[in-house]
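First up is the structure itself, then whatever we jot down about it.
Left out: one protein chain. Kept in place: all the others.
Chains here go by letter, A, B and C, matching the order in which they are written, and residues are numbered from 1 within each.
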Amino acid sequence: MYRYVIKRIFMMIPIVIGVSFIIFSILAFIPGDPGSIILGPGATQAEVNELNHQLGYDQPFLQRYANYMYKAFVSRDFGISYATRLPVFQQIMQRLPVSFLLAASAMLLAIVVGVPIGMLSAVRQYTALDYVPTAIALFLASLPAFLIGMVLMLFFSLWLNWFPSNGIGSWEHYVMPTISLGLPYASFQLRFTRSSMLETIRQDYIRTAKAKGAPESSVIWHHAMRNALLPVVTVAGNNFGLLIGGAVATETLFGMPGLGTLIVNGINTRDLPIVMAGIIVFTILFSLIILLVDVMYAFIDPRVKARYTSGD
Amino acid sequence: MEKPILSVNNLNVIYKTRKFTVNAVNDISFSLNKKETIGIVGETGAGKTTTALSIMRLLPERTGRITGGGIHFNGDNLLSLTEAQMQCVRGANIAMIFQDPMTSLNPVLTVGEQISEALVLHNTGNRSPQQIEKRVDEVLTLVGISPSRKKDYPHQFSGGMKQRIVIAIALACEPSMLIADEPTTALDVTIQAQVLQMIRDLRNRLSTSMIMITHDLGIVAQTCDTVAVMYAGELIEIGRIADIFTGDLHHPYSLGLFGSIPKMREKTERLTPIPGLMPDPTCLPAGCHFSPRCPYRMDVCNTPAPTCKMNETHQIRCHLFAKESLVSMHLPESLKTSPALPKDRTQESAIEEKHEAPLIQTLGLKKYFRIKNSYLHAVDDINLSISRGKTLGVVGESGCGKSTLGRVILRLLKATAGEVRFNGENILGYGTQKMREMRRKMQIILQDPYSSLNPRMSVVETIAEYMIVNKTFKTRQEIFNRAVKLMDTVGLARRYVNSYPHELDGGRRQRIGIARAISLDPEFIVCDEPVSALDVSIQAQILNLLMDIQKEHELTYLFITHDLSVVKHISDEILVMYLGQCVEHAASDDLFDSPMHPYTKALLSAVPEPDLSASRREISVIRGEITNPIDPPVGCRFAARCDSCRDICRSKDPQLVDYGNKHYVACFMLQNYRVF
Amino acid sequence: MNNLPLLTENQQDDLVFKKESVLVETWQRLKQNKLAMFGLITIFLMIVLAFCAELITPYANAITMNFKQKLLLPSGQHWFGTDNFGRDVFARCLYGSRVSLAVGFGTSIASLLIGSVVGSMAGFIGGRVDNLIMRFMDLFSSMPAILLAMAVVAALGSGLVNVGIAITIASIPTFVRVVRSSVLSIADQEFIEAARAGGTRTPRIIFRHVLPNAIGPLIVQSTMNVSQMIIMAAVLSFLGMGVDPPQPEWGALLSEAKEFLRTAPYLMFFPGALICLSSFSMNVLGDGLRDALDPRLRD
Partner (left out) sequence: MHKSVRTAFLVIVAVFFLSASMIPAYSDQPKRDSVNLSTLASLTSVDPHPGAENVQDNIVYAQVYEGLVAQNQGTGEYEMRIAESYSISEDGKTYTFKLRPNAKFHNGEPVNASDVVFSLKRVKGMPGRSIYTSDIDDVVVVDDKTVNIVMKGKNAATLNSLSRLMILSEKEVTSQGESFGTKVAKAGTGPYFFTEFEHGVGWKMEAFSDYYRGPASIKYINWKPISEASAGLIAFESGELDWYIAPVANWSQLEKNESINSELVAANHISFISVNYERGALNDDNVRKAIAYAISKEHMVDGSLDGYAVIAKSMIRPGYNTGAPTDTFQYEYDPEKAKEYLAKSGYQNGVDIGTITVVAGGYFEKMAQILQADLAAVGIKGTIRRMENAASLAAYRVQDYDIAVTGNPLTGDYNFYRAMVDSHMVGSFLVKFEGDKFDYKRFDRLFEEGVQELDPVKRMAIYTELDKAVMDTACYLPMFHRTLPLIWVKGLSLTNYHTNPQVFEWKWE
C-alpha cells in the first residue's frame, strides 16, 4: 500500500512537468511582454527591454522554461508576481483555502443533496420520487453556475438582505457561492448516484441477500449502498479537484479571492508567474486529491486494496 | 401418503412490460416430499428460474407477477404471506443458490459477514454472537473451507470455492428446502463434480428437500428423485427419475432432448436434434406450445394439451397420450423407447491408416504471455498433426490454453516459439502478403455467437465481408449472390439476408459464423467451442451441420471444447490439454474406452451422464482446481492434483510416450505398465 | 425426423439487399421517451429558427442601434424588449442562437472527430501509442477545462473561432477517453478476431467494425457535450472572453444584461432561458439516447 502511494506520488512528476510545459507554451503565445505590463505606458522602450532582460524574458523559450522549472522545483522559488511584486507562492497559499473551502462546501452540498436523493430515486425507480428529482436535476445541470448565482444574489442579497453578496468575511459569505456552485454538481451527483445504484441493485449478490431473507432496508443500505458508492466516490473526488479550479465564474461573481480568480486575473493581466504557479499548484493538488480518493477507495473495496498491495 | 413439503398448484406467472406481456410460467403444478429432490430441466426460456423465483417470491418487482395458483410450503400458502413474513421464510426455511458464483457474493463484505448475516437475521435460537461465530465456522467446515478464511473477501476465492460459500450461506440456517438454480453451470467439469458431490452429501446429511434447476440431464440423473421437464412455460412431463430415464412413454420434446445429447459411451453418426426453435415467449403458438416443432403434430394440437397420467408418478402433457388419442390412433413406436439406456455399441470402425502427410502440423509450439516480470505459459510445447478431412478435438478445463492454441495456429496470436506447418510449410515465417493469401485457407468459428458477429452488419454483409476483403469476386452483386448460396448451405433461411444479428437467436447466429468461415473455401477450420453457448437442441443442429459441411467440403477441423461428450461425438482424435501442455493424445474411441492419464480419467468420470446406470458408478472426484501456468516449476503440472503423484513427478517433466495404437500419454506412473 | 429442418425454411423471394441501420430501432425506442422527444423537438426548432432567422427578422435589427428606443419592455413590436443601444433583443437572441448553437454543435463535432481518431488509435493500437496518448490526455484533464480554455483564448485572442478552438481543446480528452474505452471493449469482442481471421486490414477493422459499434456512447457523449459547450461558451463570454461584439451570443447577451439586472431584468431572462432550454433539451435528449442505446434494454 505504501509502495503504491509512493509510486503514485512519483507518477505525478511527469504530469506536473507536462502540464507546466503546456501552460508555459500557451502563455508564450499571449501577446504582451512583462516589461511593458509592469512599467505601464509611461516607461521607455529601453526601460521595458531592460526589465525584460532582468526577468530573463529575452531568452529563448526552452531556456526560459528550463530556468523557471529549475527555480521552481530546485529552489522552490515560483517567482514574484508582475502585478503585485508579492512572492507568487505566498499569494497562492493565501488564496488556496478560499477555493478549497468553497469547493469543499459545494462538494459537501452536492453529496448531501445528490447522493441520498439519487439513492432514493434508484430505489423508487419509475415513481414520482424518481421522476421529479431526476427532472429537477436535469434542469439544474442545464444552468450555468453564474446564472444561479445572479438569481440568488438578486433574491437573498438585494431583496431579502440575508446574505452578503461579496467577499469572504464570514461563513455567511459562503452560503450563496456554495449553493450556486454546488447545485449543478448536486444534480450531477444525483444522476450519477442514481445510475450507479440502479446498476448495483440489478446485481446477483443483491438477489442473494434477498434470498437470505434480508429486509429491503438492509439490502439497500447494507449490501447495495457501499457497492453503489464506489464509483460515486471516484467521481466526487474528480469533481472536487475540478471544482477548486473550475469555480472561476462563481468566484468572480461573488468577489471571492480564490485560486480561480487569481489565475483568471493572472491571465488577464499577463501575470505569467501567477498563472504558471497557480496551475502547477492546482495540478499537484488535483493529483493528490485523486490519490486520496484512490486510497480511500481501497479501504472501501477489498478488491482494489488487493490490487494496490500487489503493486499493480 | 406423506404430506409434501412443497406443493405448487396451477402456478401462473407473467412478465409485463410496457410493450408486451409474457406468460413465463403457465399453469404448472408439482409437489416435493421431504428429503426428496426434484429436478426441473428445460432449455433457456422454459420458465425454470421463474418458477424458482416465484417460490421465493423474488420475481422482479415491477414486471413479474404471479397471476394465479398457489404455492404451499409446509401447509402455508406462500402467496398469501406478507413481505415481512416472507423474509422470515427466505433463508430460514427455503434457501436458494444462484447460477453464477462470481457475481452472487457481495464483493465488499467478508465471507464470514455474509454467512453470519443469514444467521443474525433468522436468529430464532437466540444465539449469542460467539455461537453465531461458531456456527459460521461449522458451516464453512461443512462446505470444505477452512474457517480461518472467514475474514477473507470473495475475490480471494476461486469460482468453485465461491460456490461453496454461496452454498454455505444457503445452508447456514438449516433450511428445510433448498433451491439450486443451475448451481454448477458456470463451473468447470471437475469443479462441477466436486460441488455436485458436496451438494448431494449435504442434502443427505441435512435431510434437506431440494429443487435442482438445470439444463443438464446428466446432473438430473445424478442427483434427482423426480424430474420435471419444462418447455415454454409449461410443465410438459413430470415423473420419477426411473420413469423418465428408463420408462417407455415420453413427451416428444423430452425424447428430442435426449436425442440431442451426444453420448459418451456410444458412437453415433448423427444426433437427432429437435427441429426448429423455442417459440417467441411474447407470441406463443396456440394450443400445445411444442406443436410447431413436434414431428407427431396432429390437428388437435392447436388446442391446449391435456395432462395425462401415465402412472402414479408419471404425467405427460400431450395430446398423444390423451385417452381419445390413445384409443383412436396408434402411438408412434419411437415414443415408447427408453432413450437413455445404452444401446449396443455399433461396430467400431478401425482407424484408417492413411499415409498422407498431415495438413496441419505443429512442432514445439509455444505461446507465453508476459505478465509483469513473469511469463504465463499458455501453450507450452504442443506437437500435433491433423490429416486432411479429419477432426482433432482439443479438450481441457478453462484456462488450459486450448483457445490460445487455436489462435496461435491461425497466427491470430504470435507464437513464442515453434512451427506451424500447413501442407508442410511453416506459415509462421510467412510475410504479410503471403499470410493474407494463407488466411483464405484457414478459418475460425468462434465461441460466442453474440460477440462474434458485428452487430452493425446485416447477415449478408457479414457473410460477404471476407469475400469483399479478399476480392474473390469482381462485383458486389456476385459476392452477395454467393453469400446467399452460403446461407442455403448452412441452412439459414433467405428471408434473413437483411436481418441484423440481434434479431436472430444463437443457433442462427452460429450458422452465420459458419457461413462466414467457409465463404473463402478454406481447407482448415478451428472450431473454438462453437456450440458451448447453445441449448442442447440447437447444439445438436449445429454439430450435425458442422459434420455435414466437413464431409461435403473435405474440411479439416481443430475442434476446441470443454464438453467431453461433444468432442467424442465429432472428433477422430483427441488431445487433452492441461495447463498449456498435452497430457494425452489418442484416437477418440481409444481415449474414451481406455483413458490412461489420471487427469483424463478424472475428467471423464466427472461428467455427469444422462444415464442411470452410469450415474450410480463410483465417481472419483478430482482434488483442487486448475491454476495459472505462470512460470510453472519443473515437473508434471498435474502433480498437485494427482492422487498417484510421486517424487519424480515433481522433479522431472513427463514426456509423451506412445502406449500403442498412437495413444500418447505424458505420465510417469504409466511407464510401469508399458506394453512393449 | 428430418435432419436439417431449417433448410426447408427457404423462400424464393426476390432478394433485395437493403441497407438498414439498427439505429432505426434506437429511434423507435427514443420515440417513446417523451422528455427526450421534447428535447429533440425543441432543439430541432431552435436550429430551424436559427437557420431561418433572415425570414423572421433581418440581421440589421440585431445590430442597429436606436437610442430613442433604449431599454424598452417586451411588447408587440419588440417581443423581448430592447437593450441599452435600442437593439431588438428578440433579433439578438435569434441571431445569437446561431452563434451559440454553432459553438455548441461545432465544438462537439470537432472534438468528436478528433476524439474518435485519437481515441480509436489509442484503443486499437494499444501498447506504447496508447500509453503516450492517454498520458497526454491526462495532462489536459488535470487542469480545469475553463482555465485551459481561458488560457487558450488569451493566447489566440477573442472571437468566435478562437473560442471554438479553446473549448474544443478542453473537451477532447473526454471524447478520447470515451472512444478509447468503447474501442477497447469492442476490440475485445470476437468479431474483431473474426475479421482478422478473414484477412481484414487494420484501417478497415477500425472504420468498418470498431467505430460503427462505438458510435452509441459517442452519440450520447456528444449530445451531452453540446449542452456543456453552450454553457462553457456562456461562461467564457460572462468572463469577457467570448465572441467579439456586436455579434450576439447568448452568454454575451447575459453578460451585457448583468449590468441591467435591476433596471431591466428581462434582458437577463430571455438569453438565460434560451441557454437553459437548449442545454436542458440536449441533456434530456442525451439521457434518452443513452437509455435507447442501452443494450440491457434491448430485446
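Following the convention adopted for this analysis, a contact is a pair of C-beta atoms (placed from the backbone, for glycine too) under 8 Å apart; a residue touches a chain by one contact, two chains touch by 3 or more.
Values in this document were obtained by computation on a predicted structure and should not be read as measured data.
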Touching the absent chain when the full complex is considered, from A:Gln63, A:Gln94, A:Thr127 or A:Thr309: A:Gln94
From the list A:Thr84, A:Thr127 or A:Thr309, which touches the chain that is not on show? A:Thr84
Sole touch to the unshown chain from A:Gln59, A:Gln125 or A:Ser157: residue A:Ser157
Against the hidden chain, chain C presents residues 63-65, 67, 70, 84-85, 154, 157-158, 240-241, 244-246, 258-263
Footprint of the hidden chain on chain A, which residues? 30-33, 36-45, 47-48, 83-87, 91, 94-95, 97-98, 100-101, 104-105, 107-108, 111, 153, 157-158, 161, 164-171, 222, 225-226, 229, 252-255, 257, 261-262, 267-270, 296, 299-300
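Just so it is clear, only the chains that are shown with their structure count from here on.
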In whole angstrom, the CA-centroid distance of chain A from chain C equals 24
Where the centres are mean C-alpha positions, what is the separation of chain B from chain C, in Å? 46
Computed distance of Cα centres, chain B from chain A, in Å: 51
Please list all residues of chain A that touch 2 or more other chains. none
Spell out, as numbers or ranges, the residues of chain B touching 2 or more other chains. none
Residues on chain B engaged by chain A in the complex (per definition of touch): 56, 58, 62, 83-84, 87-92, 95-96, 98, 100, 103-110, 117-118, 121-122, 153, 155-156, 166, 169-170
Residue positions on chain A within touch of chain C in the complex are 14-15, 18-19, 22-23, 26-31, 135, 138-139, 141-144, 146-147, 150, 154, 158, 242, 244-246, 248-249, 252, 260, 263-264, 267-268, 275, 279, 282-283, 286-287
Quick one: which bits of chain C touch chain A in the complex? Just the residue numbers, please. 35, 135-136, 138-140, 142-147, 150-152, 154-157, 227, 231, 234-235, 238-239, 251, 254, 258, 261-262, 265, 268, 272, 275-277, 279-280, 283-284, 287
